[in-house]
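Removed from the display is one protein chain of the complex; every other protein chain stays in position.
Order of writing sets the labels: A and B. Residues in every chain begin at 1.
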Amino acid sequence: MTDANATLIKMEGVKKVFYTDEVETHALSEIHLEIKKGQYISIAGPSGCGKSTLLSILGLLDSPTGGGYTLNGQPVANLSISERTRIRNREIGFIFQAFNLIGDLTVYENVELPLTYRGTSAAERKQKVQHALERVGMAHRLRHYPSQLSGGQQQRVAVARALVGDPLILMADEPTGNLDSKNGEAVMELLRDLHRNGATVCMVTHDQRYANFAERTIHLFDGRIVEETQEARVGA
Amino acid sequence: MSTVWQDLRYAVRVLAKSPGFTVLAVLTLALGIGANTAISTVVYGVLLRPLPFPEPDRIVQLAETAEGQSGEMDLTSLQLQRLREHGQFFESIAGYTDVGFNVAAGNEAAHVRGMPVSADYFQVLRVHPAAGRDFLPEEDRGDGQRVAIISHAFWLRRFAGDPGTVGQKVLLNGDPYTVIGVMPDGFDPRASSDFSAGIAADVWVPLALVAKTVGSGENIGVVARLKPGLSRAQVDAQMSLITQEFRKQFPGDVSARQAIAFLPYQFMIGSDVRPYLLVLLGAIGFVLLIACANVANLLLAQGGSRGREIAVRIAMGATRPRLVQQLLSESLLIALAGGVLGLAVANAVLGWLLALAPVSLPRLSDIHLDAGIFGFTLLVSVLTGILFGLAPAIYTTNTTLSEALKEGSGKASAGAGRARLRQSLVVGEFALSLVLLAGAGLMIATFTKLMNTSPGFDPHRVLTMQFWLTGSRYKSTPEVANYYQSVVQKIEAWPGVEAAGIVAAGLPLERGGNNGVRIAGQHQSDWLASNYREASPGYFRAMGIALREGRGILDSDTGDSNQVVVINEAFAQKYLSNRNALGEHVYVNGVPREVVGVVADVKSYLDRPSEPTTFIPGAQTSYEGSKIWEGWFPRSIVVRASGNPLRLSKSVREAVAAVDPLVPTGAVRSMDQMLAHSVGLRSFMMMLLSIFGGLALVLASVGIYGVISYAVSQRTREIGVRMALGARPADVLRMILAEGLKLVAVGVALGVAAALMLTRLLEGMIYGVSMRDPLIFVLVNLLMVAVSLAACYVPALRATRVDPITALRYE
Partner (left out) sequence: MESLIQLRGLEKAIEAGPNKFFLLRRINLDIQPGEFVTIMGPSGAGKSTLLSIIGMLDGAWTGDYYFLGEPVHKLNIKKRNELHKANIGFVFQSYHLIDNLTVFENLEVPLSYKNVPHKERVSLVCDTLDRFHIVGKKDLFPNQLSGGQQQLVGVARAVILNPKLILADEPTGNLHSAQGDEIMQLFKRLNDAGTTIIQVTHSERNASYGNRIIQLKDGWVVSDNATAGAQVGAAHPA
């Protein structure tokens, strides 16, 4: 938990408008948001409120129409696609609802993916992948293909893939959405453990039970932040 | 480098995971690349493979060309001499012509092709005798000396490969020649194509021996070796200067319309088949393009289902070029697999092509797969891989991330562009197919028309056998006439023979002699061009040529009797219009002859009108003149059989040998065979274009099937909505079929436009049918619509089975 008070993410007046010939759809308006290193933040709200759009912008999968976004001190709102790709690769780890493992790659190769796109040496890749899989308890399944794993196991591999590049922040989009409650809980515990060991986590979830795992919850409605709640820190 | 390796490994795995797709793609390409390689091999072998002479591109052929006339004409020996004097840009220049030699040995006779050549002929080609020596300049001066250089094959055949052959004598046409050299094995300077029966020359003798004769001296082929470093433009400029000088020097011979031109020597060889081969090359190129479009289509469909994977990779930090590289390595892998398999296909197709190739295809022995072709195939494979892989790779990597990563969202917005691309590919496939099918249709119509064109005689049950009398013991016209009579009598005595006769200076359906004639009493500034034939009394009956007026040739037409001529109807119409031909006098070879009969027109070429022709009784010809004709066109015995004529081959040979074993005989062919041969190139062309067109149509149908299937799967929701709004299955079926037809219609429209332009390339190959024949275009269009409707019907039927509830829940 080093440097706990440093600001990792700062959004100022971020908006996202989808334009078509005739209409502007305001998916996000006037988003002000600050996330500090080591925080565990959850984004909640009904469907269509803009949660996923916000997460896409936070994760540099998409760029805002307006407003400022600073990631780790660097303005990232208006970067070129290739710069965005580079930062995403190095600084952000993604966990998706549908796991999004690549079916034709083994567990090992899936986890290795972010490293191959940044040119890490083979030896270092091997060591890092091994380490990441150990952290999620999947080190014994290196040669398996995703289809040979249960949903919970797949999501753990996906978490390992998100971790492997030592990102600044983990972005999780409904990470338990495709899991039964037992596996869902296990993944949430995993995220909580990671958070306790210093990881910054930003999560979108529907599920009230899991929203409580986070220390802050941001409520979105019609593209605006309407409320922010602070949870008591769970455990110690 | 490691990423390339990684990509390839992954590509292997991806391809192995969808074997259906992989096999279909590889097979499609193997077919396309294989057929392409096979045709390219033929084209390369016949037209492009460097001739087996040092620096072959410096060798040129010189010929007289006339404005508005295709084809090149030979030069005269006088012109050759002048060219030599002007040849500051020729390193060497030489003339050659053809003769036939009777090579008698002991009790057997044989006929070989001989080439009188000027002394530096072999220097132009830069090929020298393997044993012995080249001609000396003095051997080719004055009337020439009787020395001969022989081919390796002849050396083996006639001298049994005796190392002491050089210095020995050989009898050519009864005259002793000293063998001074033996050419290396396989030397065949003109790739044999010019000889009607495809026989290579066996003997070379000095040109001076024939240069002053009327026939040979006026029909000289000229080849030259250009000095190194000369550009084509420089030589062209020089040539036009020389032409101007020639016009001054030979005002009678070189008119203002004529010019001396030069062509690359290689170009001359195979100039007859060049347009055919190039059309085939273009056609097979179309097939390959269609195959590429199909594989690109498959890749796009596959890419659609891989949107998620691509999106994940982008989210993980893959850059677009990196992803394109990854996808391209898959397509390259497919292409290379297709290429390797394609070589096997090429090998098979090539064997089949060569078995079917018309004999008029020159340089057959130069057609084979080799390292160069392997390299070419590899290159084609890589290029096709990029061609069909690039667009799908670019489209597939162009996804909207946040959409594609969501659960269940199969319809990324990039899908629209992809669908358009797939549709354009199918449209292109149909357009190209239409061009091929139109070409095939035109060739089929041509072939049918040709087969229904009467050659002017009854070709069935007729056998012909070539023979030569030069160098035999028949040295005057009466002796020749007697010989004819004995042979005909001997053959007619055989059971199964209905009639027999003899013709000289050319059979029907083949090139034959022609000369200038004059009509007595008619004032003419110019000679009238006419075909010239010498015939024995039985010839018309044996060949089945109908007599229209007067009489045919009789035994009573001897050297002492009235000099007569039989003409054909074309002659009568063209030169004796509106007059009773019988009794007119025609000067042939300067002799006035009375027209005693008119026979039906006989075709030398099925696709051209019959030319005016004169038939002179064999007993009334000039012996020396006949000898010249025989140098080019063998005499033929013509036998009408009561059954299968080929069964008589042996008997006819024996009959000729029984009369005189020292008369050499040549090819034995039935007129049916000659008829088939005369349409051989077109039948070959028709067959290949039909196969290509069919292949193209099948590939295009697979393409439209894929596109429509994919469209149906993409539109499941829409179809569900429509059904919820009241669409009946028939409405849905109609809608999907209409979608397919729309693509076909655009493709066909483009194809018709392209075909109207491209079928022009078939000019000269088609006969009896317009290049814009509406019936053919309509039939081809109907065929395409029918086939494509069938291809669309399956997915359309599937669309009618969409369950609206399931479709609407699928969001």
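Worth a mention:
Everything that follows uses one rule, which is that a contact is a pair of C-beta atoms (placed from the backbone, for glycine too) under 8 Å apart; a residue touches a chain by one contact, two chains touch by 3 or more.
The structure displayed is predicted, hence computed values, not measured ones.
Residue B:726 is the one among B:19, B:495, B:521 or B:726 that touches the chain not shown. By the touch criterion stated above, the residues of subunit B touching the omitted chain are 413, 717-718, 720-722, 724-728, 731, 804-805, 808-809, 811.
Although one chain is not drawn, its touching partners on subunit A can still be listed: residues 20-23, 25, 47-48, 221-223.
In this text, only the chains that are shown with their structure count from here on.
In terms of their C-alpha centroids, the spacing between subunit A and subunit B amounts to 68 Å. Residues of subunit B that touch subunit A in their complex: 2-3, 6, 10, 13-14, 17, 308-309, 311-320, 322, 401-402, 405-408.
Residues 52-53, 56, 59, 61-62, 81-82, 85-86, 88-90, 94, 96-98, 100-105, 113-114, 116-118, 122, 161, 173, 177-178 of subunit A are the ones touching subunit B in the complex.
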